[in-house]
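With one protein chain withheld, the remaining protein chains of the complex are depicted in position.
Up next, chain A:
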Amino acid sequence: MQRRAALQQLAVTVGGFISLPAWANGWNANTIGSSSGLLSAPQDELLAIVVDTIIPETDTPGAKALGVHSFLQKVVADCYEPKAAETLKQGLAATEAMARQTYSRSFGECDTPQRIDVLKRLNQSAEQTQTDFYKLVKALTIRGYTSSEYVMTNLTKYEMVPGRYHGCVPVPAKAIPQTK
């Protein structure tokens, strides 16, 4: 929901006494999560394919279309120890190398089963950088995807303003995760 619309709805709900502050304007998902400068353009492109392999487009968008690769870089750059950025870069290089070694083509040129196979090989690698990369990218892809606007709005139905707490209700047919 657009912020201003949400605030207007809120103002109606509570009797119209809230004046809309200046920060209510001009915010949307696209203004947030811009590139962190951690990766080069080819690395960024490769990471986009990796996250889209982990969570692909089906009848709903995949991780790449939801900008999960940008979020991932942002969090690695800002929140993780500097070592994680190295793990990410080295892991991307290893991904490409593993694809060429196994399938004689770039990761981007591999088909979906081949890409999944390459990622599984990294997970089973004897080299810790590669297993660390797999764990890091998979965990952050899941987090970025499940906390994305599209998923929280359309699929898991996050409620900003529940307006209620019912202590004992029958379990619904499909459980819906609720987070802050």
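Points worth noting:
Everything below uses one rule, namely that contacts are C-beta pairs under 8 Å (C-beta built on N, C-alpha and C of every residue); 3 or more make two chains touch, one makes a residue touch a chain; residues count from 1.
The rule we apply is simple: contacts and distances are computed from a predicted model.
The UniProt record for the undisplayed chain lists the protein name "GMC family oxidoreductase", from the options "GMC family oxidoreductase", "Thiol-disulfide isomerase or thioredoxin", "Protein-methionine-sulfoxide reductase catalytic subunit MsrP" or "Sugar ABC transporter permease". From the options A:I54, A:M98 or A:L136, the residue with contact to the unseen chain in the full assembly is A:I54. Although one chain is not drawn, its touching partners on chain A can still be listed: residues 3, 6-7, 10, 13-15, 17-19, 21-24, 27, 29, 32-33, 53-56, 58, 62, 71, 74-75, 78-81, 112, 116, 119-120, 138, 142-149, 151-152, 155-156, 158-172, 174-180.
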